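One chain of protein is taken out of this complex; the other chains stay put.
So, chain A:
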Amino acid sequence: MKIVAVYSSKGGVGKTATAVNLAYVASRSGQRVLLCDLDPQGAASFYYRIKPKKSFNRDRLLQGRFEQYIRATDFDGLDLLPAHFSFRNLDLALRDEKQAKKRRVLGKLLQPLAKDYDYAILDCPPNLTFLSETIVTAADCVITPVIPTTLSLLALEQLIKLLKKIDCDRRKLISFFSMVERRKSMHQQIMEKYGGYPIFLQTVIPFMAEIEKMGLSRQPVGAGGQQSPAHRAYELLWQEIRQKKLAT
């Protein structure tokens, strides 16, 4: 099982939209996928119309028994681990453990599911906390959506620093331009200036009304039809990520 984290310390850059649609695209190609909603806001769960079970609690989670919280989505080969408030306090729960060991906790927790899924795709909350450290430690690949704005680039820089701080392999980091509006000159300028850096993928996800409307349709863009341009864009993105970062 490969762990793919969609992460940025900045909110509103399209992390959830990316995680939700990549998970769908991956499952469509016959892979068994688990989408993990690590954001207590629960947006990914919302898009798939899934509510967590009431009994969800942190202690059970830390015992590694979260199989029972997993729920099927309406799509073959795609399951979801719903959001829960408790993830936020993961570091509190682990306060007595050593730093390095604590960081590996997420990978350990996901380990028992390795034979059930080909990919775990993590939708991450927008902050820089201890949870972020466990996420980048566990992930085989960290994808950061970047809106072509200065502020958004800053979040990428922050992440690079974090990786350095915890001595994590920086090659697992990859980025792409998200919510791109070609008519905005700032977007154009920033993409021209930074697009050539190897950290950026060729594929970009434009700003599209279809994606914005997911809040109403409550389903991944491809579920409305395989011809959807937004769905095609996510397919290309997934293809490029697999080729560049997940090929074994």
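Heads up, the rule we're going with is that contacts are C-beta pairs under 8 Å (C-beta built on N, C-alpha and C of every residue); 3 or more make two chains touch, one makes a residue touch a chain; residues count from 1.
Everything below uses one rule, namely that contacts and distances are computed from a predicted model.
Asks: Considering only the chain that is not displayed, what protein name does its UniProt record carry among "NEW3 domain-containing protein", "Glutathione-dependent formaldehyde dehydrogenase", "CHAD domain-containing protein" or "Periplasmic iron-binding protein"?
Replies: When "NEW3 domain-containing protein", "Glutathione-dependent formaldehyde dehydrogenase", "CHAD domain-containing protein" or "Periplasmic iron-binding protein" are compared with UniProt, the left-out chain turns out to be "CHAD domain-containing protein".
Asks: For the chain that's not shown, point to the residue among A:D39, A:D79 or A:D123 touching it.
Replies: A:D79
Asks: Applying the definition given at the start, please give the residues of chain A touching the unseen chain.
Replies: 30, 48-51, 53, 67-72, 74, 79, 113, 116, 218
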